[in-house]
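One structure is given here, and the rest of the page talks about it.
Excluded from the complex is one protein chain; the other protein chains are retained at their positions.
Showing chain A:
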Amino acid sequence: MGAFLPSEEEWDFLWCDVSWLRENFDHTYMEEHVRICHFRNHYELSRKNYLVKNLKRFRKQLEREAGKLEAAKCDFFPKTFEMPSEYHLFVEEFRKKPGITWIMKPVGRSQGKGIFLFRKLKDIIDWKKDGVRTDEQKDETQIETYVAQQYIENPYLIGGRKFDLRVYVLVTSYIPLKAWLYRDGFARFSNTRFTLNSIDDHYVHLTNVAVQKTAPDYDPEKGCKWMIQQLRQYLTAKHGAGSVEVLFADMDNIFIKSLQSVQKVIISDKHCFELYGYDILIDRDLKPWLLEVNASPSLVASSQEDYELKCHLLKDTLHIVDMEGRLTGKEKRVGGFDLIWNDGPVSREGNLGAPVNGNFMANTHLGCYNDRKQQLKQLFRTLSAQQTA
């Protein structure tokens, strides 16, 4: 975009990065129509330590209000402890389950940087609260906040390889909560075969493309991604349509519950919208786990197919943000996005807001056919006809 300084120029729409936001949001005046691509305190969702806090709190609330069964629906996040502040709680849990593998992740970094696996307490001695370091030592070097998380030791493997899913969710408002799910996404494969023997081998365990890119046998021409449609087909052929529908419904649950857990803490602002990149891991029992939520998902393309996906994703995001004011607000689908939550679940059948008779089928189509071009054509034709009428 060149040397464009948003704080100095006038703008109607800003796609900024989070550092700009942190420095400028609070003293930027935005007119009614202006839109910006982040919420002020998105880190409640995107920083791992805040996410786990919010989820834990939400779970307790659900248990109080709706009982244990409903609260159990929040059990999609592996046991996580903030380090060093929850070191002792972590040790308690660690001792309860000897021999399992844990993963340490820095809360603020991305692209797989700084992550490592461990099985022994001595590997994380630096995070021991009130450790042997003197006060001077502590003042000199700030220990970065990490989270220690239970490592999922039985990931679903395809061709002996581990993979995780990147799914896109667009939130246009938190109060009330309005969220859209994109039909396309991809599965990112590790280039090497999965084994628990080599926990030092980052290339085996971390599936971020950024890490895989540095692996010795990485071939950029190869690409280690599948579109979610392929994955859905593969799983259906292997496990049948019923199990796969349950899996995808469980993923919908992850998106909704995670957003609900931060609903009350996110500073709601009608100028804000946010496109999240959810990282999901499926285990061998076909249970999905939430690894993390990215508020600035990478839009760099690794292949032609990837490029098209991301272009279409952005285009459809802009359609929903609707600077031009073309939408009525009653749409359930725009391009590749399906409305999955509108202050309540959204049904496939019927119009938005109308009561649903018969079985409720969620309006989600992750991994389904994405005929966005056709849909957009039809949508805008109908809209312009309505306007002229």
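Methods note: a contact is a pair of C-beta atoms (placed from the backbone, for glycine too) under 8 Å apart; a residue touches a chain by one contact, two chains touch by 3 or more; residues count from 1.
The rule we apply is simple: contacts and distances are computed from a predicted model.
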For this session: Using the UniProt record as the reference, specify the protein name of the hidden chain from among "TBC1 domain family member 19", "Metaxin-2", "COMD9 protein" or "dolichyl-diphosphooligosaccharide--protein glycotransferase".
Result: "TBC1 domain family member 19"
Exercise. For the full complex, which residue in A:124, A:224, A:281 or A:376 touches the chain that was left out?
Worked result: A:224
For this session: Using the touch definition up top, pick the residue from A:303, A:328 or A:384 that touches the left-out chain.
Result: A:303
Seminar exercise, completed: In the whole complex, of A:80, A:172, A:192 or A:294, the residue touching the missing chain would be A:192
Problem set entry | Missing-partner contacts on chain A, residue numbers | 158-161, 189, 192-193, 217, 219, 221-226, 230, 233-234, 236-238, 240-241, 303, 305, 368-369, 371
